[in-house]
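To keep things clear, I will list the structure first and then write my remarks on it.
Complex shown without one protein chain; remaining protein chains in place.
Let's look at chain A:
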Amino acid sequence: MSNKSKLIGLAVVAIALAVAFIFIDLGNNWDYALPRRLKKVYAIILTGGVIAFSTLVFQTITNNRILTPSIIGLDSLYLLIQTFLIFVLGSMNTLVTNENVNFLISVGLMVIFAGLLYKLLFRGDGQNIYFLLLVGIIFGTFFGSITEFMQVLIDPNEFMVVQDRMFASFNNVKTDLLLIATIAVILVSLYSVKLIKYLDVLSLGKDQAVNLGVDYDYVVKRLLVVIAILVSISTALVGPITFLGLLVANVAHQFLNTYRHSYLIIGSVFISIIALVGGQLIVERVFTFDTTLSVIVNFVGGVYFIYLLLKESKSW
């Protein structure tokens, strides 16, 4: 089967699942239920696409297929920002309650953080991408510890608000954010279009990329910023769920068996949508909300991750 027909197959499955999600058990009250479900499905598709793309790009930059952007501490920074705002200003402050303002602050800080990490990385040569990852892991742990510290001290009622943002859930997607998130995704996509052609070459490693005329520092810097924005969009919409990215990026690699990012990106976006919409369909209609999607994603993702580690010891 050619890759094109595989992609068409994935698209058909994704659309079918979305339609099923919208129309199964819709009931009689269409005016109420339909817009709500449409918004939800749209949010899921947006998040799924964003996670798939950012993870795929991150794995290509790092030349490592068992990493997700959460390794450089982007998720933990998001939680730190949320906890800090609630801790210092209280849960009723506009910076917390106004989702759009909150979103812009989070995105801004995360981009600045990615920029700083990048500065550390490319101060001189001899530093490589693993140095960036290492520093990122340390920062991630650091952010996590501070977050925990504040959560211990915080007022229990305020903590409820923090907790709400700590776990990924599609049952309470922040639909207020959809408009600004959509605009951000469109802008970022337009921005990354001209960078996508470099991804294939970047997957050969830094030396080959430079040899083939890619302005490595320039391209990687911009891709990191793109990743930071996309991760903050998905985290703000549903919470930390980048683990899903690991799953879909690798399934895409295995399913499509190509190095071409034009296929991989589209494939992983569809796989991500299938996983999320399908998973949410199961959560809502089979488990009747007894569990959340992130539990299922983490369970399946965890098993797959162990499988990957075992397989990594041999060669791909």
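Methods note: a residue touches a chain if its C-beta (ideal position, glycine included) is under 8 Å from a C-beta of that chain, and two chains touch if they have at least 3 such contacts; residues count from 1.
The criterion applied here is as follows: contacts and distances are computed from a predicted model.
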Identity of the absent chain, which is to be given by its UniProt protein name, from "ABC transporter ATP-binding protein", "ATP synthase subunit a", "Monovalent cation/H+ antiporter subunit D" or "Cytochrome bc1 complex cytochrome b subunit" = "ABC transporter ATP-binding protein"
Thinking of the whole complex, not just what is shown, which of A:N100, A:T182, A:S203 or A:N298 touches the missing chain?
-> A:S203
Given A:T97, A:T141, A:N171 or A:N211, the correct residue touching the omitted chain is A:N211
Chain A residues touching the chain left out here are 63-65, 125-126, 197, 200-201, 203-205, 207-208, 210-215, 257, 259, 315-316
